[in-house]
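A protein chain is absent from this complex, but the other protein chains hold their places.
Right, subunit A next:
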Amino acid sequence: MFTLVNGLTTGMAVFLVAAGLTLVFGIMRILNFAHGAFFMIGAYVASSLVGSAPRSVLALVAAAVVAALVVGVLGIVVQRFVLRRIQHVDEHYMLIATFAVMLVCVGFVKLVWGLEFLSVDPPPGIDTGVDIFGLFVPSFSLFIIGSGIVVFLVLDFVIHRAWAGKMITAIARDGWMAELLGINVPAGIMAAVGGSFALAGLAGGLLLPNQTLSPALGDTFLLLAFITVVIGGLGNVRGAFIAAILLGLIDGLNTMFLPAYPGVAVYVGMVAFLLMWPNGILGESRL
């Protein structure tokens, strides 16, 4: 039971990062190596706003939203100057260009925030635990699980039900036709990519407490997010959600049965998943 909660927390944390990654892929067909770095910038921005001990849950969420805005704007800049120009070249060049963006971001973080490790405590209100059916659950875990579910529901609603999502889907499926129908394609893409990057910033802000901030923060989450996105099916938000839960549970079981080898089962599981479903559980999707 404890494993379940722990696994879900890990899973939702990874989903928060993976959501933006899979969206960028869905819209632009670019697998963004720099996503982890933007997540990290979001975390640093939020930490500068709240300090090492945030006053309330609201302050943390507000800081996360500001971080999302900042990273979203950065994302639009990157899209304008880099992503747009590499969209139609060989995919290896995309990877290298986004890798270069990642390097620039890491350098930027080192310049602005330095090399020291920073840490942030959970704000009062979610810094203790709650008792659920005789089980002690840290309330910060519940906060992360809740955030993950809320973000997923909002995203799913926007993409599949709202007008904006349908427009973006149309652009992603056939940009030329969408343009012919009078949709402003460049503006749509820019908004969608900005939104995806904002998600990275939001994730950075929300996952801030109990995290050690260092310029290497992006790497750890990037790899897990990559795995989630690939297992779920590239560009597929629902797939990423399911994959994140699965990965979280696998990781939870790993810590329970093989505590000496943390993190091994995730990779083994991923290799197994990839060999069984090379296109992801729910298949690749253009949003």
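Note that in this section contacts are C-beta pairs under 8 Å (C-beta built on N, C-alpha and C of every residue); 3 or more make two chains touch, one makes a residue touch a chain; residues count from 1.
Convention: contacts and distances are computed from a predicted model.
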item	value
The complex's invisible chain, by UniProt name, from "Electron transfer flavoprotein subunit beta", "Branched-chain amino acid transport system permease protein", "Anti-sigma factor antagonist" or "MoaD/ThiS family protein"	"Branched-chain amino acid transport system permease protein"
Residue, one of A:Phe15, A:Phe197, A:Phe226 or A:Phe241, that touches the chain absent here	A:Phe226
Residue, one of A:Met102, A:Ile144 or A:Leu217, that touches the chain absent here	A:Met102
Residue among A:Val57, A:Val158 or A:Leu274 that touches the chain left out of view	A:Leu274
Positions on subunit A where the hidden chain makes contact	31, 82, 85-86, 88-93, 95-97, 99-112, 115, 219, 223, 226-227, 230, 234, 260-264, 267-268, 270-271, 274-275, 278
